[in-house]
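Heads up, one of the protein chains got dropped from this complex, but the rest are sitting where they should.
After this line comes chain A, so read on.
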């Protein structure tokens, strides 16, 4: 037996480095978790306790009233139904926008990588520019376009905006992923008699799970967290939850109810949190997924 096959002894230097590494990681985690902890604690206190206690003091009782108020009674502007309707609005925007932009990105990426045509690289380069256009730049032209299309201030309009803006990113994701797929796969399928969509649906899409997960998470977070487009293009009753949250925080009759604000903020953040917890593993895996073997 060679020496290498016996477990290697770790030196004390390595151990010390390990400890240092974990210390740094723990500190970083604490730094990132602290605000959330404060939010959570605050949301569970009543107004009186917030005023008298410190940021990190624990609530005396487990008081969920701020949560139910944020959900169903708090006033956003002069509408006092909590953030729940806007929460639903957000879903109505996010789900179609994510699905459509992901699907379009997949098809775009499929064409650009595996059905190259004259100028497809140029097309991709042009599309890539879309990733670098700041939100603010497209506000006015988009407002005109939405008006012209007759979907201003509607959920459809917001979905449209997010799809248009998101396609550059989703295409980039899928294109890079499909770049690693050997072109001979498509050639073989063409000789087998399959057409453009059959190949996509039967061969390419089943290989795409990792990148679909990445794209869905990315798009979901982007669109759910969007504020600017929400403010600019939503109507009175189609506002996404981010806009409602802002209105809620800015609307005060009498004293500021920080506990309600915090509860509302956490509620607004829950879906993205859930997506990360459920699919985060695949996110990392998908980002590092390499060539398709076999």
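FYI, a contact is a pair of C-beta atoms (placed from the backbone, for glycine too) under 8 Å apart; a residue touches a chain by one contact, two chains touch by 3 or more; residues count from 1.
Convention: contacts and distances are computed from a predicted model.
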| item | value |
| --- | --- |
| Record-based protein name (UniProt) of the chain missing from this complex, from "Carbohydrate ABC transporter ATP-binding protein (CUT1 family)", "Fe-S cluster assembly protein SufD", "Regulator of SigK" or "Sn-glycerol-3-phosphate transport system permease protein UgpE" | "Carbohydrate ABC transporter ATP-binding protein (CUT1 family)" |
| Given A:75, A:128, A:207 or A:228, the one touching the chain that is not displayed | A:207 |
| Which of A:14, A:73 or A:192 contacts the chain that the document leaves out | A:192 |
| Contact with the hidden chain (one of A:147, A:182 or A:280) | A:182 |
| Positions on chain A contacted by the hidden chain, ascending | 182, 184-185, 187-195, 198, 202-203, 206-207, 292-294 |
